[in-house]
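Pasting a structure here, questions to come.
With one protein chain removed, the remaining protein chains of the complex are shown where they sit.
All chains are identified by letter, namely A and B, in their written order; residue positions are counted from 1 within each chain.
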Amino acid sequence: MREMLKMIFVLSLICGLSGLTLATVRQATSERIEEQVMTYVQGPSLKQIFSNYDNNPVKDRKTFDLPSGPITVFPAMKDGKLTGVAFETFGKGYGGNIGVMVGFVTDGSKLEGIGITTLKETPGLGARVVEPEFRDQFSGHSTDKIALKKQGGNIAAISGATISSTGTVSAVNEAVNIFNQIKDKLPTAWES
Amino acid sequence: MSRLWKEFSKGLWKDLPPFKLVLGLCPVLAVTKTADNGFGMGLAVIFVLALSNMLVSMLRKLIPAKVRIACFIVVAASLVVCVELLMQTYAYPLYLQLGIFVPLIVVNCIILGRAEAFASKNPVHLAVADGLGMGVGFTLSLTFLGSIRELFGYGTWFGMQVMGDWFQPFTFMIEAPGAFVCLGLILAGMNTLTNWQRKNKGLEAITGPVHDCKSCGMCATKPGM
Partner (left out) sequence: MDYFVLIIAAIFVNNIVLAQYLGNCPFIGTSKDSGVAMGMGLAVVFVATLAAAITWCVQKYLLAPNDLNYLQTITFILVIASLVQFVEMFLKKAVPPLYRSLGIFLPLITTNCAVLGIAIICQREEFSLVETIIFSIASGVGFMLALVILAGIRERLDLARVPVSLKGTPLALILAGLMSLAFFAFKGMAS
């Protein structure tokens, strides 16, 4: 019986100590990890979208509250002036969600471009949404009437990957919708 | 002092983990596509191995024999979680490259094997020396295998271009088959070397490391978790 109690005591002691240590380490690192994830997952797509900026969009990100939940917005700035914003939305793909980073010019008149952040599509077909050929159709596109040709728009779908193309377009449209909700807050948000 | 050096240096050649003891094969094969991946994995293993040896040795009088394996697993797994968090903080690209093999350090036989076979029976300073030695040996082996595969597979070494324009990358080396064959040939080379040394001393040739689960150390601890 005493042996049993000692076993239980030692085991719980070790587990407790390990839990405490891990929680501390986690607390100390969580902020930097979030930033690292943003830099390496969202960062590359931001580089594809914006060409003319001199800030670090990941570092300057701000979170806006929306009825549908908070959204993280990445700004592009040149000489301290906001030139564009980008944020991530999700569309339904063939093999799971497609994450699309959508960039806007500050006044919202047109898209700056899009970049794909996460994707689990069939290689060779749906995965081709990441290729410039498809992506570039969104650069400089006006924010209304974004649709595939089949639905009366002017975006050419990838042949053989209608679902992925539709998913991307719907993600972009959702982004436009969100943009309109936060449009008024944008110009003042990054003034310092 | 000499004892300390002995425990440290045995991991560098005499008991070189992957090539002589044939332990922890999965990461050896999986993360050695390039030299720097192998090196990064090795550093993570040094961290876990040295600290887990230290902690196990410190706690060895406290831990009841019946639950020792469970305790070792908790210690090793906590350290692995630390490594995961630290790697995400300071070396995120490496973390992405190594993928699931970072959490899998916890089931690397070397960690539990050394805890059971050495650290639980020896004082702290020797246990740390043993862990560091084994870890450094593991890192050197991984970097060596990674260098060979990267050199032939990409024509580069630690990302630097080594081969000239004439070089046609030998893709076989960076894929799974190349990993197996390459490791097999290195082990065969080690055996040849051992046998050559033995022959010079007038001893009979041996077949070298026989890998079965007994060498794991862990597996000999069947009863009582």
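Everything that follows uses one rule, which is that a residue touches a chain if its C-beta (ideal position, glycine included) is under 8 Å from a C-beta of that chain, and two chains touch if they have at least 3 such contacts.
Keep in mind that what you see is a predicted model, and the values were worked out from it rather than measured.
K.L.:
Using the contact definition given at the top, list the shown chains touched by the missing chain.
P.N.:
A, B
K.L.:
Any idea which of B:56, B:142 or B:183 touches the chain not displayed?
P.N.:
B:183
K.L.:
Using the touch definition from the top, which of B:7, B:84 or B:150 touches the missing chain?
P.N.:
Counting the whole complex, the residue in contact with the absent chain is B:84.
K.L.:
In the full complex, which of B:16, B:56 or B:106 touches the chain missing from this view?
P.N.:
B:106
K.L.:
Considering the whole complex, not just the chains shown, which residues of chain B touch the missing one?
P.N.:
Residues 22-26, 29-30, 69-70, 73-74, 77-78, 80-81, 84-85, 100, 103-104, 106-109, 112, 172, 175-185, 187-189, 191-192, 195, 205, 207-213, 216, 218-219, 221-222, 225 of chain B touch the chain absent from view.
K.L.:
Please give every residue of chain A in contact with the chain that is not shown.
P.N.:
Counting only chain A, the missing chain is touched by 18, 22, 26, 96, 122-123.
Following the convention adopted for this analysis, only the chains that are shown with their structure count from here on.
K.L.:
Counting only Cα atoms for the centres, state how far chain A is from chain B in Å.
P.N.:
That pair's centroid distance is 38 Å.
K.L.:
Tell me, which parts of chain A touch chain B in their complex?
P.N.:
Residues in contact with chain B: 3, 6-7, 10-11, 14-15, 18, 21-22, 25-26, 29, 32-33, 36-37, 39-40.
K.L.:
Quick check on the complex: what are the chain B residues that touch chain A?
P.N.:
Interface residues on the chain B side: 59, 62-64, 66-67, 70-71, 74-75, 77-78, 81-82, 85-86, 88-90, 92-93, 96.
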